[in-house]
Structures are given as structure tokens and as C-alpha cells.
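One protein chain is absent from this view; the other protein chains keep their places.
Order as written gives the chain letters A, B, C, D, E, F, G, H, I, J and K; numbering starts at 1 within each chain.
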Amino acid sequence: MSDHVYKKLELVGSSPESIEAAVQNALSRAGKTIRNTRWFEVVETRGYIENNKIDHWQVTIKVGFTLDS
Amino acid sequence: MSDHVYKKLELVGSSPESIEAAVQNALSRAGKTIRNTRWFEVVETRGYIENNKIDHWQVTIKVGFTLDS
Amino acid sequence: MSDHVYKKLELVGSSPESIEAAVQNALSRAGKTIRNTRWFEVVETRGYIENNKIDHWQVTIKVGFTLDS
Amino acid sequence: MSDHVYKKLELVGSSPESIEAAVQNALSRAGKTIRNTRWFEVVETRGYIENNKIDHWQVTIKVGFTLDS
Amino acid sequence: MSDHVYKKLELVGSSPESIEAAVQNALSRAGKTIRNTRWFEVVETRGYIENNKIDHWQVTIKVGFTLDS
Amino acid sequence: MSDHVYKKLELVGSSPESIEAAVQNALSRAGKTIRNTRWFEVVETRGYIENNKIDHWQVTIKVGFTLDS
Amino acid sequence: MSDHVYKKLELVGSSPESIEAAVQNALSRAGKTIRNTRWFEVVETRGYIENNKIDHWQVTIKVGFTLDS
Amino acid sequence: MSDHVYKKLELVGSSPESIEAAVQNALSRAGKTIRNTRWFEVVETRGYIENNKIDHWQVTIKVGFTLDS
Amino acid sequence: MSDHVYKKLELVGSSPESIEAAVQNALSRAGKTIRNTRWFEVVETRGYIENNKIDHWQVTIKVGFTLDS
Amino acid sequence: MSDHVYKKLELVGSSPESIEAAVQNALSRAGKTIRNTRWFEVVETRGYIENNKIDHWQVTIKVGFTLDS
Amino acid sequence: MSDHVYKKLELVGSSPESIEAAVQNALSRAGKTIRNTRWFEVVETRGYIENNKIDHWQVTIKVGFTLDS
Partner (left out) sequence: MSDHVYKKLELVGSSPESIEAAVQNALSRAGKTIRNTRWFEVVETRGYIENNKIDHWQVTIKVGFTLDS
């Protein structure tokens, strides 16, 4: 594993349910076009409000994936 | 929307259940006196421990709301 | 409480389920050898991916505990 | 001046024209309810895009003002 | 204590004597209008100079207080 | 809007005139290949000097755009 | 001195009097179990309030000490 | 260019007009005593207020210049 | 050079030998698909350990390259 | 005051007594060669230990002074 | 690997030769008392100077290791 090169993308996922679901939604979308996603790092957590309720979470992540050599 | 002015308040909400519930508790309390809350940003996440269990979460957020013009 | 000295340890807990569970797992392990854990602060939140799904969360916390005087 | 106490508010101002105008718009709105605003610090600069053009700037500032003693 | 919501204000206190006195001056002023101040965090420490002497300290703090429920 | 996934790119735009123009130049170039750019965040502002004059501004931004689902 | 290895611990000391005394209290407690403490770095300064007075300071430090080789 | 050594100075420039003009004023003053200024980085942007209007901008920059070898 | 637009990518390179080699490995891989890479910035330096030896370095960089106009 | 240019120097002052005295010592030394020092900002606070006692404080400050025009 | 708990220690290693050797020296010393060190993160890089030459490097790392369950 010491000879891999990885690329990191910054994505923002959303979900009305939870921080975890917002991250999973970003990963599911990323998986349509990127192979070999390996890890993510949460960069920012925020959300939007309607009538004093959390309407949806919006979580920014960096996703790391292996570049095919 | 380009002519709005927003104000941001810093609040700390608590919950024994989850990070999400701690944020919602802060927003519910804020809604008693502030109209037009729009979004929040999570600033810090911490918690208190009893007998090696998470007793309650304590989440600091900034809440943005529209100033009536 | 003004005469306490606390020590803070940095731990990384994991869980396939949620951020909250990853923190609890770290605290449960810490409780085997440390008495008097009092609070924690979330330092970093990340996770590992398998087949575009979150395989497990990995959360870094600082745990504060009272040093017996 | 060594015996003043100041309070700082966090505001977000907007303008389609420039960063400077977005700050001024926030200050003008603040001046309707706060006396004695003295200085500001730019905290964050961002903007919204329409058709690849900057639609409006959105600048977050902290505004310091003297508390009457 | 797990069901409290706190609000945090940013204040700047001054004193010719010490950092500690500058913080106390900000807290004393805050106490005229805010009930239930609980803790503070030092955010920035600076000062002004006259004839190569510290003329006064200027310390920025965040003050947390309980919102009555 | 709660089900969108966004991607963020980091770009550096330049202009001899102003910070605002440097950002617009980066956005105009990005618009040639990316659809649906929505917002930007200023990350770093710098510039180059010739004969003690600002020769050109160089502004780093993050640009967010909607990923087609 | 170029062949030493140091370890750094994070401690929180308290004092009703001053920032300096809070640091000294943490160092005194550390000295009961650690030999060869050499330097410290102040990481965070906060305090608790009673009746609008500073009740006690709480200062987080990192303490460096030589590991016996 | 790979064998140059640069020095960086921190300056604060002011202008009632704009952020750009405040930077240029700092550079013009620096040019009276420093040869070979090459680039600058904006470190902090703030301003002073009179009657709810921006009285003047105050921009902190780091200026890089070549040390003659 | 004042009219260029640059894009920055975040990459992670690895090497058992040195920080410098880990960066070069990332650049070599990037050069297979990107033209006109111009500069890089080291963002994070870490490594993996086997039997108390550094097994390989893992260095995160941002790579800037010219967008063809 | 809107047309001043300031320069900021980074200094480290020491004192066995207090943070305040360490800052004053740095300012006194600076005053031997620099005219018109105006303000300072505390950047870092650390100290050295002898026999579990604070031997001396070491405080890093930035000092701002007016450049004669 | 999803059920591990890790602990992170902060160490400072030194070497007259290179950053890499300073890190290895810290890891070698840590290996005398800690089993299962897994990874490290470079936190700070500094050095001491004698006669305008680098006398030795001093590198602060965080070392992660598995806690036996």
C-alpha cells in the first residue's frame, strides 16, 4: 500500500435525517463515477432550518480514492 | 435574496441522545424569541461522561437569521 | 471544583453505526484503565468506505479526567 | 479609552457590486438599532453565482461597539 | 444540566493592570444586563502602548450564560 | 434542495484590477466546462508587485456546483 | 540536547487567583508522578463565573518532559 | 529563481476607499525603503466606522521581497 | 501571467524513503493525466509504522496547474 | 489616522514573574530602537520549568508601530 | 479493523540529519514501552541553529497505537 497515489475530492451531501445519512448520500453519488473510494474526512457540518426545525443537514467531506496506476 | 442582512448567534444545545438532538434543542429554544432563523453551522461538539457512558452531548452552533429591514 | 487538575488523552474510537457509537466505544475502552473520566471533545470525524457505503466511522476525541490529588 | 467594554456582533451583509458594499450594507442595517459601532473585522467572504456571473457577494463581519457604562 | 441551552456573547474588556482585570471588567459590565453568566473563554489578548509601556490590556472573551427555559 | 449533492473545486483567478474581477475571471473560465456553478468561498487573497505597484491580484476560491443526479 | 526524545502531556490546571497560578497548580500536580518536566505551552484559557465574578481560572497546557533513554 | 532567499514583512495599510487601495498604500510606503518587493498575501481585513459608515479600511499584508545575495 | 486561471487538486503520495520522494511520486502520477502542473503546497505529512520503523511516508499536497484558455 | 501605514514585528519577551511582565520586557527592549510603538497582540504563551516550578514565562507578541511618512 | 480503539501520544524527536531521522528517533524511543504503534502525524517542525548552521531538527509528532482490547 506504500506505492499508492490517492486523490481527494470535496463533496457536500444533504439529508433531512442525520449527519451520517448526509455523508452516505454524498458517497452514493460519488460512487456513480469514481471507482475505489477509500475514506472520507468530515470538513464542515451545517444545516438549514424551517419553522425552527432542522430541515436538512448539509455535510462537507473530503473523499479519498486510489488512482489506478 | 441579495439584499438581506443576517445576524448570527452562538448557542450551545444539549441532549442525552445525539448530536442532532442537541442542535434541535438549541434551535427550539432560539425559536421562542427569534423569528426567521435560516441556517446553522456546527462549531464545536463535546459531551459529558458518567460511569464511562456519554451522559449528554453539548453542541455549539452558530444560527443565522434574517434581520427585518 | 476550582482546585482540580485534569489530564486529557487523545483517543480514536470506531463504529459501523454512528458518530455517537464510535465515541462511546472509545469511552468504554478508556474506562477499563482510567477512573474519573469527565468530558470529551470531538477533534476529528472520518470514516472508511467499502463499495460506496460507510464501512465504519472513526472519531478522534480528547477525554478529560480528574487526577486524584 | 482604557475603561471601555465592547460587544461584538456577527453579521452577514450582501451586495451585487463589491465586498466593500456588502460590508456597508451590513453596517447600515446594524446602525438602525445599535449605537456606537466602532470597528469591524471581515470573517468570511463568499458569493452566489448565476450563469457564471457573480450574482451577489455575501460577507460575514464582526462589528464592535461600545457598551454604554 | 443536560437540558440547558446556553448563549455565548463576545465581549472586549480593558484594564491598565492585567489580563485578569480586563476579563473581570468585561464580566462586571455584562452582569448589568445578563443574568446567569456561567463561564468565559479567552479568544484574543492584545494591548495598547504609550511611551514603550503597556497602557492598557484589551482582552476578547466569549461569555456563556443560561437561557431561561 | 435537501437532496442535492455538490462538488467543490479550488480555483485561482487573476486580475490587474480588483479582487472582485479576479474571482469573476476564475468563474468565467470554470463556466466553460462546468454546468450549474452555484456559490464560491474566498480562500486566499494575494498579489504580485511590479515597481511597488500591485501588478495583479490572485484570488483562490472554492466553487460549489450541483452534481446532476 | 540534540538526541533527546520528549513527550508532551495535556493538562488543565485551576486557580481562583490568576492564569499563572492555574498553570503552576497543574505543574505541581504533574511533578508528583513525572520527572524531568521541561517546558509548557498554554493551549486554552477559560474560567467559571459566580455572581458576575471570576470564580476560578481554568488553563489548558501542554507539558514537555524528557523521556529517560 | 530556485536560489533566491526572500524575506517577508508584515504591514498594515489604510484607505477610506477600498481594500485594494489600502494594500497599495502599504506597498507604496514600503517601496520607499525596500527594494525588490515581489508579492503580498492578505492576512487580515478590518475597518473603522463613523456614523454607521466605513470610515477607512485597514488591511494587514505580508510582503515578500528578494534579499540581495 | 496575470490572466491565467489555475486549478488546484489535492493528492496523497507515498514513499518508504522520504517526504520529498512521496511528493515526487504524487507528481509523477498526476503528470500522466494533467498537463501544465506548476506548483504544489504540502498540506499534511504523516506515515505508517511497522515494528517501530517508518514503513512509508504519506504526504498530502495541493497541486496547481494552468487551465488552457 | 486613516492614512497611516504600520509595520508589525514579532518579539519574544521573558520574565520569571508573569505574562504581563514578559510582554513589558519585550516592549522595553523594542523601545530602544523603534519609535512609535502603538499596540501589541499576544501570539503564543509558554514557559520553562525548573523543579516543577515555573522558571520563567516566554511570551511571543506582534508589535505594531507607525512608519514615519 | 472497525472495532479498534487507538490512543495517540504527542512526542518530540531530534536529529542533526533530517526531518525523517528526527521522526524515526521518536518512534524508536516510543517502541521501548509501547506495543502496536501504527501511524504518526507530523504536528510541528523546528530546529536549533549553531553558527548559522542547522544544529539539529526537532519534530513533534502524534503517534497512534492500538489499545489491546
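Keep this in mind: contacts are C-beta pairs under 8 Å (C-beta built on N, C-alpha and C of every residue); 3 or more make two chains touch, one makes a residue touch a chain.
These numbers were taken from a predicted model, which means no experiment stands behind them.
Peer 1: Considering the whole complex rather than only what is displayed, give the residues of subunit H touching the chain that is not shown.
Peer 2: 1-10, 62, 64, 67, 69
Peer 1: Since one chain isn't shown, list which residues of subunit I touch it in the complete complex.
Peer 2: With respect to the unshown chain, the touching residues of subunit I are 18-20, 23-24, 27-28, 30-31, 37-42, 63.
Peer 1: For subunit K, which residues touch the unseen chain?
Peer 2: Residues 18-19, 44-49, 51-54, 57 of subunit K touch the chain absent from view.
Following the convention adopted for this analysis, only the chains that are shown with their structure count from here on.
Peer 1: Touching both subunit E and subunit H: give me those chains, sorted by label.
Peer 2: Where subunit E and subunit H share a partner, that partner set is D, J.
Peer 1: By label order, what chains touch subunit C and subunit H together?
Peer 2: Both subunit C and subunit H are touched by no common chain, going by the contact rule given at the top.
Peer 1: Report, in degrees rounded to the nearest 5, the angle of the rotation taking subunit C onto subunit J when the C-alpha atoms are fitted.
Peer 2: 120
Peer 1: How far is the middle of subunit I from the middle of subunit J, if each middle is the mean of its Cα atoms, in Å?
Peer 2: 38
Peer 1: Scan subunit F for residues touching two or more other chains and write them down.
Peer 2: Only 9-10, 18-19, 30, 48 qualify.
Peer 1: Mind listing each pair of touching chains for me?
Peer 2: A-B, A-C, A-F, A-I, B-C, B-D, B-E, C-G, C-K, D-E, D-F, D-H, E-G, E-J, F-H, F-I, G-J, G-K, H-J, I-K
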